[in-house]
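Note that one protein chain of the assembly has been removed; the remaining protein chains are unaltered in position.
Moving on to subunit A:
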Amino acid sequence: MNEPAVAVNEHANRRSGGRLGRKAIRGAPVASFPTLVRQIPAYQMVPDEAVELIHQESLLILEEVGCEFRDDEAIALWKAAGADVSETRVRIDRALLMELVSKVPPEFTLNARNPERTVRVGGKNSIFVPMYGAPYVRDLDNNRRYGSLADLSNFHKLAYMAPALHSSSSVICEPMEIAVPKRHLHIIHSALKHSDKPFMGIVTSKERAEDTMAMAGIVFGEEFVRDNPVLVSITNCNSPLVWDATMLDAMKVYARSNQPLILAPFALCGASTSASAVGAVAQVNAEALAGVAFTQLLRPGSPQIYGQFMVTVDMKTGAPMGGTPEAAQMMYLMGALARKYRLPWRTSGFHVGSKLNDAQAGYEANMLMHAAILAGANYIWHSAGWLEAGLTCGYSKFATDCEQLIGWYKYAGGLPFDDFKEAMAAIREVGPQGHFLGTQHTLEHFESAFFMPTIMDFNSYEQWKAEGAKDHDTRGREKARNMLADYEEPKLDEGIAEGLKDLIARREEKLPDSVS
C-alpha cells in the first residue's frame, strides 16, 4: 500500500459493481459470433489421385448417362448451351460443365436484416444453420407431436439467441395447423420477425418462392434483393440423376435474383446410390455439379452452394441413418472435391437418427460434426434440433446443439498464441507444486480459455444429485425453457412490419384454404 494513488486507480478498474454488476455482465445476452473463419487445415482423407479419380468418374456419368431435367425451359436452356439433349435427358460434356461451374464465385456475402449478423460463405468462412423440415417436435414436456406455428416461432427465437448460429433457417418445424397453401407466408414471417439473422427460402412451388422473394423485398428493399444474397434455399436432386420440375422452378426464381441455392442430392446411400461410399460420392458429385452448372445458365456468376446430404440406409428397414462412419468419410471426399472446384460447400452437422436427445444422439452428432469441421464445410446445416433423420425437431436437442456449436466454433477457430508469453510467465510465477487457479493470468483468461457449457454437467455427484439428478435431456429442455423466458424480440422497422402483414393479408385472400 505504499503507492496509494495507483492503488485507488486500480481499484476503480477492478470494481465490477459487486454482485449486481457481475450478474449483469454474466447475464448479458451474448452477441452473435461473427462468421466462423477457419484457422485449422482441412483434412483430406484420401490422396489427390483418389479425388481426381472420383472427379473423372463423375464427368463420365454426366457425359455417358446424363442427368434428367424435367422441365421444358430447363431443357431449352441446356440445348441452347450446346448440351446433348434427348427429351428430358441431358448429357453434358466436361468442357461445358466445368466452364459453367467455374463461373460460381468461391465466396459470397449473405446479408442479414441486421448488418451485424451479415456473414460470409465459402473459402475459409463457415456458418452454422439450424435444421429444416421437421413435421414433428419433441416439446418442452418431452412429448412428440406435430409442430405448430408457436413451436416454429420458439425455434426462431432460440436461433436468434444462440450465439453460434448464423441463420434462422426457415421451416425448422412445420406449422401443421396452418393451411398448406398459406403456410409458407407464416414460416417466412416468423423467421423475419423473431430473428434478425439470415434465413432460408421456400421451394415447394414457384409461387411460394415468389412470395418469399416479395417478403424479402419488403425487408431489404425490392431493388436490393434483385442482386444481393439475403436468403439461401435448398433444392434437392432426386437421386439417382433427376432434377424435378418443382426444384427447377424454385431455382429459376432464386438464381435469377442472385439468391444462392444449395444444389444438394439428399442421398440415402444404398437405396438412391450404389452401396459403396466412393461410388455414392461419384454419383452425388455428378448430380450436384449438374445442378450448379444449370444455375449458371439462369444467371452466370450467381453465388451457389455445392451441396451434399449423404446418409447410409439401414438395411434392416430401408430407413435413413445418421452419424455413421461412412457418412463422415463421404463428407471428407465431398469436401476435397468442393475445394478442387473452389465452390462454397454445404454439408450437415448434427443430423442424427436417434429418437431422443440421448447417448446415441451424442455419439452420432459428434461423428458428423467432427467430419464437417475437419472436412472444411462452409454451410453447416441441420446444426440444431434434428432428431429421427429429420422427422422431429427437439427443444432439448436444439439447446444442446447450440451449446455444442460454441465448442465447435472455438475448435475450428484454431489455437491462439496471443497469450502464450503470459502463460509462460505464469509457470515461472507458480513454480513447482503450486496451482494456477489464483494467478493473474488465470483471472484474466479463465472466461475465454476453456469451453464453459451449462447443459453439460461436471459438478460433483452430490451436487448433481442435490439439483435433482437430472439427465442431459432434461437439462437441455430446461435450458430451452429458460432461454425462451429471456427472449426479447429484435427491432423491426414499423413500416416493414406493416408491409409484411399487408402482403400476407393480400396473399391470403387470394390463396385457397386447402390443397386440391
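In the analysis below, a residue touches a chain if its C-beta (ideal position, glycine included) is under 8 Å from a C-beta of that chain, and two chains touch if they have at least 3 such contacts; residues count from 1.
The working rule: contacts and distances are computed from a predicted model.
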{"item": "Options \"histidine kinase\", \"Methylmalonyl-CoA mutase cobalamin-binding domain/chain\", \"Phosphonate C-P lyase system protein PhnK\" or \"ABC transporter permease subunit\": UniProt name of the undisplayed chain", "value": "\"Methylmalonyl-CoA mutase cobalamin-binding domain/chain\""}
{"item": "Full-complex contact with the absent chain, from A:E73, A:E107, A:E210 or A:D244", "value": "A:D244"}
{"item": "Contact residue for the chain not shown (choose from A:T204, A:T442 or A:T474)", "value": "A:T204"}
{"item": "Contacting the left-out chain in the complete assembly, out of A:A150, A:M315 or A:A449", "value": "A:M315"}
{"item": "Selected residue (touches chain absent from view) among A:P34, A:P135, A:G279 or A:P490", "value": "A:P135"}
{"item": "Missing-chain contacts mapped onto subunit A", "value": "135-136, 174, 176, 180, 183, 204, 238, 244, 246, 268, 271-272, 313, 315-318, 391, 514-516"}
